[in-house]
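Would you mind keeping the following structure in view while I ask a few things?
One protein chain omitted, others in place.
When the chains are written out, they are named A and B in that same order, and each has its own residue count from 1.
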Amino acid sequence: MDTLVDIKKLKKHFPILGGVFRRPVGMVKALDGVSLAIRRGQWLGLVGESGCGKTTLAKTVIRLWKPTSGHIYFDVPDETKALIEELESQGKNGSKLNYLLNENDLATFSGNRLRSLRRRAQLVHQDPFTSLDPRMKIKSTVGEPLRIHHVLSGEAARSAVKELLERVGLSAGQLERYPHQFSGGQRQRIAIARALATKPEFIAFDEPTSALDVSVQAQILNLLKDLKKEFGLTYLYITHELLIAESVCDYIAVMYLGKVVEMGRPEEIFHSPRHPYSQSLIAATPVPDPSRRVGRIVLPGEVPSPANPPPGCAFHPRCSRASDECRELAPELRPVSSDHYVACFHPL
Amino acid sequence: MSSWKLMLRQIVRNPLSLAGVIIIFIFITLAIFAPLIAPVPEGHRDPYLIPHDGYSITPQPPSEEHIFGTTQGQYDIFYGCIWGARTAFRVAFLVMAITILIGLVLGSLSGYFGGKIDEVIMRITDVFLAFPALILAMAIVASIGPSINTVIIALCVVWWPSYARLIRGDILALREEDYVEASRGLGASSARVILRHVLPNAIYPTLIMASLDIGAVVLSAAALSFLGLGAPEGYADWGQMTEFARNWIVGPQNDPLKYWYAVITPGVFILFFVLGWNLLGDAFRDIFDPRLARR
Partner (left out) sequence: MKDLIKIRDLAVRFYTYEGIVYAIDDLDLEIRQGETLGIVGETGSGKTMTALAILRLIPYPGKIESGSILFFDKSIDQELELLKLRDDRMRSIRGNRISMVFQEPGAALNPVYTIGDQISEVFLLHRRRELAQRAKQRLDSLLSDGNGLAAGVKRPFWGWQRRIYDKIAKESHAFEPRLLGRLPLFRRLLWRMGYEAKLLTVDMLKDVEIPDAARVAVQYPHQLSGGMKQRAVIAMALACSPELLIADEPTTSLDVTIQAQMLELFRRIKVDKGASILFITHNLGVASEVCDRVAVMYAGRLCEVAPVGEMFVHPLHPYTKALLNAVPMPGKKLETIPGVLADALNPPPGCRFHPRCPSAMPICGQERAKLKEVSKDHMVACHLY
């Protein structure tokens, strides 16, 4: 399987403005050097607590936001990436490097290039109650990407919209309605239909079921499964619920304070987590089975502010295994077994 | 469909809203059928100039011929009040339309793009807001020369900044909405995002405020006319007619209320016009306020 989305050392810092003149007084390091590869056809789950930067990652990868530094490659051959890396390591800021970056690195895109990316990569927002324009009919909402990219128009667009809506489980008779006439689950289906309109290859989901009821959540997850198979899609799925990630994703990355702390296949992450944070996250997840009540690890303290992260490993103030090393140095992601990476000096 | 029915039901249910609708409806009828209600005399050049019957300076009480009486200079009050409704609507709608247009353009540019553009536009509005509105309007009228069109221009100049600010505020909030971001994520251009997503959602609060403001516009226009800075003498405009009555508010020593009709009649028209719009504006606000929407 080849890599579709390759994120290299991605950083996104938000300035904290303060004072009378609104000068930046600090930086929120929402993403602090994230490297992640999403293979074609993969369903990558990104797990973490609020403030860990998972939403920022999705919005930056999809280029709603411009990264502070780092590279995002979308469907770029490995040779090109290797070439860029080589040129960069030589430290030459030549025109060839710039040309290659402008051609291939999403982080540098703007204007028309960005528009053409929008056809291939889509984002589904968390809250279906706010992500649909309340004053637009469903047919316009779902048909909007078709019109923006001049893919189809007139009768062809109309029937395409109808088909899309039917595909996500809504009837064609609902085309003329407004979003407020739908339930949360139906709205999320509409948002998914809109994301599918331009036949993208890659869709990022920002907690698409967290605003929905349990029974509806299962419907949406099954729909996503079917769509992925049918259209050969690649997913980046952001969630804070580990049970969802475990049951639907092919690969999981755990984030903490702007960094990926562990990556691996779901079986490995959940049955033999190597990072203490992953372990406590799994242990803290409530499971509807009273017999599993025992053996919980209650993690002390709270997630520190990304504006002022602790030095060294960001997790060390809450970690029971922390040593002096952890307080000073930030661990890099290292492989512990095949396809399983962990950023910890003292993995479990 | 059903939302229109719901809206109608809400209006009918509230007696005050209903009163507003009825009052405005009556004024619209008056304005439309003015030539039938108060026919223009034969050979009269401009229907907006009130015909007058002699040059006597003293107002005359209501009579068979002039059912509301006449003002100073023997202008027919009835004719003036009926045709004045047209003037009132013209002033109100023109001022509101121009104001909203300027407000929408500047407000959305300012709110959506932010940064330097926002800073420049907002400082300009601050300059306009820094002057007392009526004094600024008077200065403008005085420098261009009094006429009904000058009044419209002057009112637009003093009125647009508050709309630009209101719309900017709405757009600042809307810009952060998920559906605006979603639309950008689909590849929509800024113009498309503004025109298709931001403005349609910002326009409703603006229209509600506009309907509440129409009364105030008419009052301000009347105030300017009352100060002699509005329509020329004899023009069918309520404010201008109150100016006529200025010298006759208090009658002679022995009968202070002698010329009441000259003051009260145009005043009552202004009062009801403003009241009607305020009631209607309240009704609109109640209907479009999302917090009350599902009650």
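Note that in this section a residue touches a chain if its C-beta (ideal position, glycine included) is under 8 Å from a C-beta of that chain, and two chains touch if they have at least 3 such contacts.
Fair warning: this is a prediction, and the values are worked out from it, not measured in the lab.
In the complete complex, the hidden chain is touched by one of A:G185, A:P200 or A:P331, namely A:G185. Residue A:N222 is the one among A:N98, A:S116 or A:N222 that touches the chain missing from this view. Of the options A:N104, A:T141, A:T234 or A:S280, the residue whose C-beta touches the omitted chain is A:S280.
Checked against the full complex, the one of A:L242, A:A314 or A:C344 touching the unshown chain is A:L242. Although one chain is not displayed, chain A still touches it through residues 49-50, 183-186, 213-219, 221-222, 240-244, 246-248, 266, 270, 280-281, 283-291, 293, 296, 298-300, 302-303.
As a working rule, only the chains that are shown with their structure count from here on.
Those residues of chain A lying in contact with chain B across their complex are 62, 64, 114-115, 118-119, 122-123, 125-127, 130-136, 144-145, 148-149, 191, 194, 198. Within the complex formed with chain A, the residues of chain B that make contact are 177-179, 181-189, 192, 196-197, 200-201.
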